[in-house]
Each structure stands twice: as C-alpha cells, then as structure tokens.
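What follows is a structure written as structure tokens; I'll ask about it next.
Shown here: the complex without one of its protein chains, the others still in place.
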Amino acid sequence: MNIQQQIEELKTLKTGLYGHDFLLTWEKTTDELKAILDIAQILKDMRGENISPRLFDSGLAISQFRDNSTRTRFSFASAANLLGLEIQDLDEGKSQIAHGETVRETANMISFLADFIGIRDDMFLGEGNKYMREVGEALDDGFATGVLPHRPGIINLQCDIDHPTQSMADLLHLKNEWGGLENLKGKKMVMSWAYSPSYGKPLSVPQGIIGLMSRFGMDIELAYPEGYELIPEVVELAGKQAKASGGSFKISHSMKEAVKGADIVYPKSWAPFHIMQQRTELLKANNRPGLEALEKTCLAENARFKDWEYNEDMMRRTKNGEALYMHCLPADISGISCKEGEVAGDVFEQYRIKTYLEAGYKPYIIAAMMLSQRFESPAHILGKILEQNRKRVLF
Amino acid sequence: MNIQQQIEELKTLKTGLYGHDFLLTWEKTTDELKAILDIAQILKDMRGENISPRLFDSGLAISQFRDNSTRTRFSFASAANLLGLEIQDLDEGKSQIAHGETVRETANMISFLADFIGIRDDMFLGEGNKYMREVGEALDDGFATGVLPHRPGIINLQCDIDHPTQSMADLLHLKNEWGGLENLKGKKMVMSWAYSPSYGKPLSVPQGIIGLMSRFGMDIELAYPEGYELIPEVVELAGKQAKASGGSFKISHSMKEAVKGADIVYPKSWAPFHIMQQRTELLKANNRPGLEALEKTCLAENARFKDWEYNEDMMRRTKNGEALYMHCLPADISGISCKEGEVAGDVFEQYRIKTYLEAGYKPYIIAAMMLSQRFESPAHILGKILEQNRKRVLF
Partner (left out) sequence: MNIQQQIEELKTLKTGLYGHDFLLTWEKTTDELKAILDIAQILKDMRGENISPRLFDSGLAISQFRDNSTRTRFSFASAANLLGLEIQDLDEGKSQIAHGETVRETANMISFLADFIGIRDDMFLGEGNKYMREVGEALDDGFATGVLPHRPGIINLQCDIDHPTQSMADLLHLKNEWGGLENLKGKKMVMSWAYSPSYGKPLSVPQGIIGLMSRFGMDIELAYPEGYELIPEVVELAGKQAKASGGSFKISHSMKEAVKGADIVYPKSWAPFHIMQQRTELLKANNRPGLEALEKTCLAENARFKDWEYNEDMMRRTKNGEALYMHCLPADISGISCKEGEVAGDVFEQYRIKTYLEAGYKPYIIAAMMLSQRFESPAHILGKILEQNRKRVLF
C-alpha cells in the first residue's frame, strides 16, 4: 500500500489516543494499537520517500533514564528529532533532585516548554509505572493551574510492568513478517525464559509481550523454570485477552516442550519475581552486602537452567524448524557476548538481521505515540504532511 | 494588552542592551530591565498564541554549569531552543580543560559557531562573576582579531554575586501579580533568611533580590540572624537604590518582627558570608577534613535558628495575613522535603502554584536577554516575528 492508501485505512479506526499518556498497551483499545502501527509505518515510509514529517518548529522532548539504555535512548532521540523537537536529558546526577525536590515540582520545572517526557524506570518493582503516573498527575495539575501552556505527553520507555515501545515495535515486525495482523491468528508464539549469566534483568519485556501479543488470536505459551514467575496480574490479563481474541494462553516449564510447533519464539532471560521483590527492598535500603548475597543466590539458581538455551536442537522442534526468532536486544549470545547464554551463536546469526529490523521500528513507534498523543486526528495530520511534501534531505 | 500593544510600549523605552553581556542587574538601567520584562512577556504571549519567535536557522547556545542545576538548565535550554539554537553543554569533565588549558583559549575554542554562552559558577566567593568577565574579555579579543565571526553574548546563570535570571523572573512575577511595576511602590518586601538543614547555599539569590527589588520604590527589609551577612557592597548598593527610587531599605534580625505588615516575603536560607569565604579557601586548597569540620560548625550554627521557619504564625503577621510568598525553588519544606526547613508544609502548599508560575517566567527572561543582547531593536524584531506569524506547532 502506498502512503495515501495507508492514511485512508488509518481513517477507518476509531481511536481516543489524543491527550493520553502511553503507559501500558492494555490501557489502549485494539483499534488504538492498530492506529499506532499504521502511523509508525507511514512515518517510516515517508522517511523512505524523503518526506519530513516535521510537526514542531521548536520544542523539547525530555528523556529521563533511570537505567542504562542504548537503543531506546537513540530511538527516543530519533523520534523527537524527526518531528522537530530537541532532546533534553534530565540527568538526575546533575540536577538538584537529590536534595529533596518533590516529583510534582520537578515535573513542572522541566516542562514549561516541553512537549513530551519519555521515562525509563525499571529497577524497582512496584515503582516505575507508579512514578510515571505521579509525574502525569503533576503535569495535569500544572496544566490545570496555568503553570504549563499545555500538558506534555508521557511515554513509557520501560517500567517495572510493561515496555510498550518495545512490544509495539515487536508487533509491527510480526505484522510485516506475516503480511497483516489478521494473519497472526492461530499462530503459536512462545515467550520463553532463557539462561543468562547476568542477573536482575527486568520482567517488563516478557510481561509486555504476553500483555500485548495475547490480543491478536495467537496461541501464546509462556515457558519458564518454576520459580521464575511474572507479576500475577499481567499473567491473568494475558489469559483473559487470549481467550477473548480467539486464541489461547498457557504456562509451561520446559523450553524444549514449549517450542514444539512454534511459529514464533522469544527466548529471553529475566529475574524471578520474588527475587526482584527482595532486590527492590534491598535497593531501597541501599543494602550492598544483601544485594551481593542475593546476586550470588540468583546466579547460582540461574546456573541450574543452562539448558534453557535456544539452539539448533530447539529450533528443529519448531514449525518446519523455522520459527521466527525474536529478541529485544542485546541478547546474551553463547560464544559471542558470553560463554553460555540465551541463544546459540549460529542460531542468532541466522536471525540477526531480522532482530535488527525488529529494533528498527522503535523510533517510528515512539514518533507515532507522540503524534497520536498530541493531535486529535493523526490521519488528517499525516495527510497534511504528505500534501505539504517537505523534504528531509533538502537537496 | 495584546502583543502589538506591548510592542508599542516597548518602543518607548530607551535601551542599550545590544552587544552587552547580562552579568549583574545593577549594571543595567531601569528602562533596560523594563525592556527585558516586556520582551519576556511578549515571547510568553507569542507562545500562547502558537507563534514561533525563531531568530536563528542554526547556531549553538553553550551552557557551562559548574554547579548542579535543574530549572536553570532547562530554562536556558528552552530559551535557546525557542529562538532556534541548539544546546551544547561544556562538560569540563569530558573536556581537556583539566590539563591546564587557559580560560581565554577555551572561550574561543567553543565559540567559533556559538551565539550565546550561559554560565553558572556560584561555588567560590570572589570567583564566579570574575570568571564570566574573563570569558567575556577572551571573546572580545577573539572577535577583534577575527577568530570569531561575531561576539557571543554571555548570560549569568548564577554567580557568587547575583542570580539575574532568577531575580528578573521574580520581578516579572511581581509585576503580573500587582498589575504593573508602578503598583509595587510603597509595598513592603521582606527578604528573610530561613532555617535549612543543608549547608553552603549561595548568597546570590538574596543579593540578587535586594540588588534588584530595591529599584522600584518598595520598602525592602533584609532579615537574618546576626552573623549571616551578605556581601557588604551589595547591601550598600541596595540601600542607595532604595532611597533613590523613593523606597527604603532596612536590615533587621528577627523574621517574626520583619514580616509584620509585609506585602511580599521571600524566606530563603543562605550561608554566612564569612563561612563562604572560609569555604572558598578550603575548596581551593581541596582541604577535605577542613571542609567537613566547617560544615559541622555551620550546621550547628544553623540549628540555633530553627525558629526562622516561615509558617502560619509568621504569615498571620503579614499584611492581612496574606503576603505573597516567593521562593526560587526548590524550597526546604518542613515535613515534605526535610524534617524542619525554610517553610511549613501547609503554608508552602497555599503558594505552591504561585511559586511554579514564578519559576515559569525564567525561560522567557533568558530568551529576552538573548534577543536584546543580539538585536539592536528588539521591538522591531518582535514586530517582524508577529508579522511573519510562523507557527510553533505546525498543524
């Protein structure tokens, strides 16, 4: 479909994204999610045709990373820049936040001329998403009282519960791989825990995946060694959604069994929920010896499951031995980035470029979240951009 | 007044801001300060009407923060971005400045394509403002010798003597609260020391306040416990200015007495001048044990004045019990950001939104300083911007 046709398709979706933060995919309707995918694809195609979708002559997009990031940081920067905004990073180390400034105050102080705030806060279970909502309330308050000229939109760049910019990029990748969301119906997707020599990886990716992918009629299987549970509410939600969408949801405890006949596999390490809870308490108490002891325990526990590596043997068991391998990157690749890890070197290599393509949707997903948060009719705006035909590379 | 009318008013002011750095408010005439306020208000109103006051197609605004900052950092970034400039932060830790590079060299090396340099340097008494002037002389030299294509303007983002972007934002807040600068005549404003559990807060805010507010016919009272003197030259200046403007200036030593009948109160902690002098010597000598000992002494001293908290009891003593509370933020709020601090939680809450509005003028004040430093006739330029009607949000 050309861009004009895609815009026409977008018009058929009923959405209420305007004025709302993007914090959890399951707070959005299926039409809204489809709209984000459409907008992202249109923006990507526009870039391909050298059309600049600039929406702002000036303005700031603020990023706050409470944990390290490469691809999300660059994706957010790319999205903001694409729309005409300048990135300003809120580096808490260089700010006065340390000396007791309240969240509601900081939120307003940085936002006088800001259009968006992207937040990564995934270290503390029970905290990250809550923090984003606290920022959101402060911005509501600031806008209502005339402190802010408009209400900046918040984008969840990974929290303790969900990682929506990742899962939506993953979904767009699946849509394009299968030629449409409707073709995902009846496909078997396995979100599997995998062994990693590192510790404390957040739960937000597997939770984000089951919380989103369960909405499109797929048969979702969540596999992990006992003890590596996710947040119960998200698991329950995934089950309900799968059923409602005409698919299924199942939990199992063997990667080997789970991958049988799979169309799509997502092998990825995470820390057990109960460990993350302990870790959160220890981090809050700044208990260094406790954290080190917990890390040791956790790594020893992990080491019991080194056979949870996605390798040729596993791959052979999937549908025709050619399930689509997915990963949010960076993967722990056996023999490349670590001795033993989540995925065998040769298997990863076969799908390496596909995982890069998967990651490549993220800047456009973020730009789509921005556009739909800020403009009432994205289709109308995209039509105007197309009509105007402003060039990205000027000559 | 609409924007056009404000521009007309601006035209009536005789100013010589063009080509001069903004380092101390008392180096500017009253008309010049009024012009800055007018320009800031016009830029704020333009933003409200979605007019983009872009002045540059490209260019850099360099920030150098030798101390932490949140709101000034974002205000400077917002101002630069609003006018079309990109922020480039000079992070001394990542530069080669450490190995003996001279100020005059660095000043030129970063400025080949720069339009403005904003500097915060408030840690060392007797140093910050001097440093800014040294940078300024190097830029003069660079421009005169053809090294620089134009002379970048310097904006003082807080030094050891003054904090002009703060005090000017405060003044614009007062102007708007009272419906005009002329209505400030005869009002009583109390700049009072207040208790804080932290140590070493710079003197630049109280000095900036008395150095600026004493010029508009107000009765200024500076209150602090004996021993918490400010730089004598600034105090003397404030006295002279107050008298010349038809107001008065007084020093006293009891918050309780000082706030009686006040229209405006600004309760804010600072370190005693003599402590800051010792601290400067110790910092220069990198004398860690000495600094720790001094901090202990200072905190013990502070603790003698915990009753210097602005609370309901204090507030009741002000004019009709409803003096306007001001603060540069973040305040040490009792029961919120600390156990006992500068202001009681309930009092702060009543004025919280007003302090946010106060802070919200800063980006526009900085943009006004930039515009008036760089263009000979700000009124003419603002008229052109209005006429051109370039949109900030494009669709």
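Every chain is named by a letter (A and B) in the order it is written, and numbering of its residues begins at 1.
As a working rule, contacts are C-beta pairs under 8 Å (C-beta built on N, C-alpha and C of every residue); 3 or more make two chains touch, one makes a residue touch a chain.
The shown structure was predicted, so the numbers you read here are calculated from the model rather than taken from an experiment.
Visitor: Quick one: say which of A:I251, A:L299 or A:L329 touches the chain that got left out.
Guide: Spelled out, the listed residue whose C-beta touches the missing chain is A:L329.
Visitor: Taking the full complex into account, find the residue in A:G48, A:G186 or A:G321 that is in contact with the omitted chain.
Guide: A:G48
Visitor: Residues on subunit A that touch the omitted chain in the whole complex?
Guide: 47-48, 52, 54, 65, 68-71, 73-75, 77-78, 81-82, 84, 86-87, 198, 329-330, 332, 336-338, 353, 356-357, 359-360, 362-363, 390-395
Visitor: Applying the definition given at the start, please give the residues of subunit B touching the unseen chain.
Guide: 54-60, 62, 84, 86, 88, 90, 94-102, 105-106, 108-110, 112-114, 142, 145-149, 375, 381, 384-385
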